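To start, I am sharing the structure in question, which I have written as C-alpha cells.
Complex shown without one protein chain; remaining protein chains in place.
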Amino acid sequence: MTPESITLSSLNLQIRNAMQEAFPDAVWVIAEIHEMHINRSGHCYMELIEKSETDSNIVAKNRATIWSSRFRMLRSYFESTSGTQLQPGIKVLIKAEVSFHPVYGLSLNISDIDPSYTMGDLAMKKREVIRQLQEAGIMEMNRELVLTDVPQRIAVISSETAAGYGDFIGTLVNNSYGFGFSVTLFPAIVQGESAERSIIAALERVFLAERSFDAAVLIRGGGSQADLDCFNGYELAMNIAQFPIPVLTGIGHERDETIADMVAHQHLKTPTAVAEFLVDRLLEFSGLLDRLQERFSYTVERIIQQENHTLAQKASDIQHLTRQYVTRENHALEVYRTGILTSTAKLLKAASTNIADQSGKLKYLWKNLHDHRKRDLLSMKERQHRTIAERLRSGHEKIRQAERSLEYLRPEKILSRGYSITYSNGKIVKSVKELEKGDTLETRMSDGKVQSTVRELDYTNEK
Amino acid sequence: MAKQEITYKAAVEEIDRILGEIEEGALDVDELTANVKRVTELLNICKQKLQKTESEVSKILKEEE
Amino acid sequence: MAKQEITYKAAVEEIDRILGEIEEGALDVDELTANVKRVTELLNICKQKLQKTESEVSKILKEEE
Amino acid sequence: MAKQEITYKAAVEEIDRILGEIEEGALDVDELTANVKRVTELLNICKQKLQKTESEVSKILKEEE
Amino acid sequence: MAKQEITYKAAVEEIDRILGEIEEGALDVDELTANVKRVTELLNICKQKLQKTESEVSKILKEEE
Amino acid sequence: MAKQEITYKAAVEEIDRILGEIEEGALDVDELTANVKRVTELLNICKQKLQKTESEVSKILKEEE
Partner (left out) sequence: MAKQEITYKAAVEEIDRILGEIEEGALDVDELTANVKRVTELLNICKQKLQKTESEVSKILKEEE
C-alpha cells in the first residue's frame, strides 16, 4: 500500500507557511560570522554559526543574506561605528527575517546589524588579550627597551605598495635636515585575515638581523579604518612585546589603540608621524651636539680668558708683593736702626746711672763707716775713763774697809771697851790652871797697870 | 676610517668627560689644544655620521612567500 | 728651549709658591731678585703657552663653523 | 768686598742677636762701640742689598710690562 | 795706661766687690783709703769708658744718618 | 814710727783686752798706770788713723766730684 504522500514542493510550501506563521516578524539573533562573501551584484552571503562555550564545537549553523542595497549601507555604518571590519570571526547582533525558500532552503534575511554588540565583544576580547599579556608579564617589555638617541637604521614592516609606506619613506628621506637613514623594508600583509601571521613572519625576519637595526617600524599602508583586528591579536602582541629592539607603530587609525600599539615601544598615529618622530629624534641629537659644541667653545674661551686674567693678576701680584716685601724690610731695618739707638742709649744711661749709684754708695758707706768708727773710739775713751775711775774707787774702798776692820781689832780699842789682859811672870794668862795661889798677877787696862796676888782658884767654868 | 667606528654614545661620553675636565679646570693648558682638537673631531664624526646613509634607502628584503 | 718643557700647570704652581714665599717673607732678600726673575720668566712661558693655545683653539673652532 | 758676602738673612739675624744682647745688657760697655759699629755696618749692607734688589726687581718688572 | 786695660765689666765687678767689703765692715781702716781710692779710680775708668763709648757710638750713628 | 805699725784693728782689740782686764780687776794697780798709758796711746793711734783716713778719703772723693 502506498502511504499517503505529498510532493516535496508541497512540503516545502507547508514548511514556508509554517515558518511564516511561526516567525511573522524579524528577530534579533546573536551569531558569529563564519564565512562571508559578496557576489558581483553586491549581495552578501554569510554562514552564521554558534560555537559551544565549552568546547567551541559548532552547535548551530545558518545561511544568511544581506541584499546588496542593504549591505552597502549596513556595512559602512557598522564598520565606521564599531571600528572593526565586517568579516568572518566577529560576533554580530543581527535583525533577521527567517525565510524558507523551497529551492534554497532556510536562510536568514538580514535587515539590520547592531554594531554596539560587536564593539562590546571586541572590547572584551581586547581586555582578555591584555589580561593574558599582563599575566605573562610581558606587557611593558618592549617599552622598557632604550631607543637609541640616533635611530638611523630602521626595519620597516609594511606593505610595500601601501600609501602609508610611501608617506613614511618620503618623510624620512626628504627630511629638511639632511639626516641619513638606512631603511630596510620587510614586506608583510597588514590587513585581512592573514595579516597577523604575515606581520609575525616579518618580525621574525627582522629578528634574524636584529643587530643591524636601531628600531623596527610597523606601519599600515592606509586602508580601512576598521581593518584593525589583526593588530589586536595575542600572538602579534606577544611578538612585539618581546621583540629585542624597540618597535614603533604607525597603524594609521584615529580612534583607539590597538594592542600592538599598547605593547609597542612607541606608537604614533600615522606612518608619517613615525617618520617625523625619527627625524625629531635625530634633530634632538643634532641639537645636543650643537649645544655641546657651543658649551665647549664657551668653556674653552672662558678658560683661556680666565687664565689670561689669572696671569695678569699674578703679574700684578708679583709687583705688589715685592713692593710690599721691600717696604716691610725697609721698615724692619728702620726699626733696627731706631732700636740700636734706643738700646744703646738705654744701656749707656743704665751704666751711667749704675756708676753714679756706686759713687754715691761709696760716699755713703765710707761716711757711715767712718762715723761709726769715730763713735766707737769715743765710747772706748769713755769706757777707759769709767773703768779706771771704777778701778781706783774700788782700791780706795778696799783700803778704807781694811782700815775699818783694823781699827776695830786694835788691842787698845778692845781694852777701852772694858777688856783687860792679865800677865803672870810676864806671860799672858789664858787659863786658871796656869795659876797657883799666891801668884802675883799684873793686869793691864786701857789707862794703866794693876799689881795683885792670887788668893783663890775657882774652876767653875771648867766643862 | 677607523675614527668612524666610534659610536655616538662613546663620542658624546668622551666629549662630556673632556668638557667636564675643562670646566673643573682639571686640564692643563698644555693639553687644552689637544682636547679641543679631539672634541672637535668627535663632534665632526657625529655630525657627518648623522648625515650619512649607509645603504640605499629602502633596500628591500623580499624573502617572503 | 728647555724652559719650555715645564707644563703650564707646574709653571703656575711654581709662580704661586714663589708668590707665597715672597708674601710670607720666607725668601731672603738675596734670593728675591732671582725669584722675581723666575716668576717673570714663568709668567712669560705661561702667556706664550696661552696665546699659542688660544690661536690654535681659535683656528680649530673657526674651521668648524 | 768681603763684608758683602754675608747674606741678608744672616745679617739681619746678627743684628737681631746684637740688639738682643744690648737690650739684655749682656754686652760689656767695652764691646758696645764695636757692636754698634757692626750693627751699623750690617744695616748698611742690608740697605744696600735691599736697594739693589729693589732696583733690579723694578727693572725686571718694567721689562715685562 | 795700664789701668785702662781692665774691662768695664771687670771694673764694675771689682767696684761691687769692694763696696760689698766696705759695707760688711770687712776692711781695716788702714786698707780703707786704698780701697776707696781703688773704687774711685775704677769709677773714673768706667766713666771715661762710658763717655768714650757714648761719643763713639754717637759719632757712628750720626754718620749713618 | 814704730807705734804706727800696729793696725787699727789690732789697736782696737788691744784696747778692748786691756779695758776688759781693768774691769775684771785682773790688773795690779801698779800696772794700771802703764796700761792706761797704753790704752791712751792706742786710742790716739786710732784717732790719728781715722783722721788721716778721713782727710785722705775726703780728698779723694772731693777730687772725684
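Every chain is named by a letter (A, B, C, D, E and F) in the order it is written, and numbering of its residues begins at 1.
The rule we apply is simple: a residue touches a chain if its C-beta (ideal position, glycine included) is under 8 Å from a C-beta of that chain, and two chains touch if they have at least 3 such contacts.
Keep in mind the model is a prediction, meaning the values are calculated, not measured.
A.B. asks: Among A:209, A:312, A:399 or A:450, which one is in touch with the chain left out?
C.D. replies: Here the residue in touch with the unshown chain is A:399.
A.B. asks: Counting contacts across the full complex, list the positions on subunit A that touch the omitted chain.
C.D. replies: Residues touching the hidden chain, for subunit A, are 381, 384-385, 388, 392, 395-396, 398-399, 402-403, 405-406, 409-411, 421, 428.
A.B. asks: Which subunit F residues touch the hidden chain?
C.D. replies: 28-30, 32-33, 36-37, 40, 43-44
Note that in this section only the chains that are shown with their structure count from here on.
A.B. asks: Quick one: compare the interface residues of subunit C with those of subunit D and tell me same or different, with half as the dividing line.
C.D. replies: Under half shared, hence different.
A.B. asks: Which two chains are joined by the greatest number of C-beta pairs in contact?
C.D. replies: A-B
A.B. asks: Counting in whole Å, what is the centre-to-centre distance of subunit B and subunit E, each centre being its mean C-alpha position?
C.D. replies: Their C-alpha centroids are separated by 97 Å.
A.B. asks: As a quick test, compute the distance in whole Å between the mean CA positions of subunit A and subunit B.
C.D. replies: 34
A.B. asks: Measure off the straight-line distance from the CA centroid of subunit E to the CA centroid of subunit F, and report it in whole Å.
C.D. replies: The mean C-alpha positions of subunit E and subunit F differ by 33 Å.
A.B. asks: Provide the list of subunit E residues touching at least two other chains, using ranges where the numbers run on.
C.D. replies: Within subunit E, the residues that touch at least two other chains are 8, 29, 32, 36, 40, 43, 46, 50, 53, 57, 61, 64.
A.B. asks: Where does subunit A touch two or more other chains at once, residue-wise?
C.D. replies: Residues 293, 300, 304, 307, 315, 318, 322, 329, 337, 340, 344, 348, 351, 359, 362, 366, 373 of subunit A each touch two or more of the other chains.
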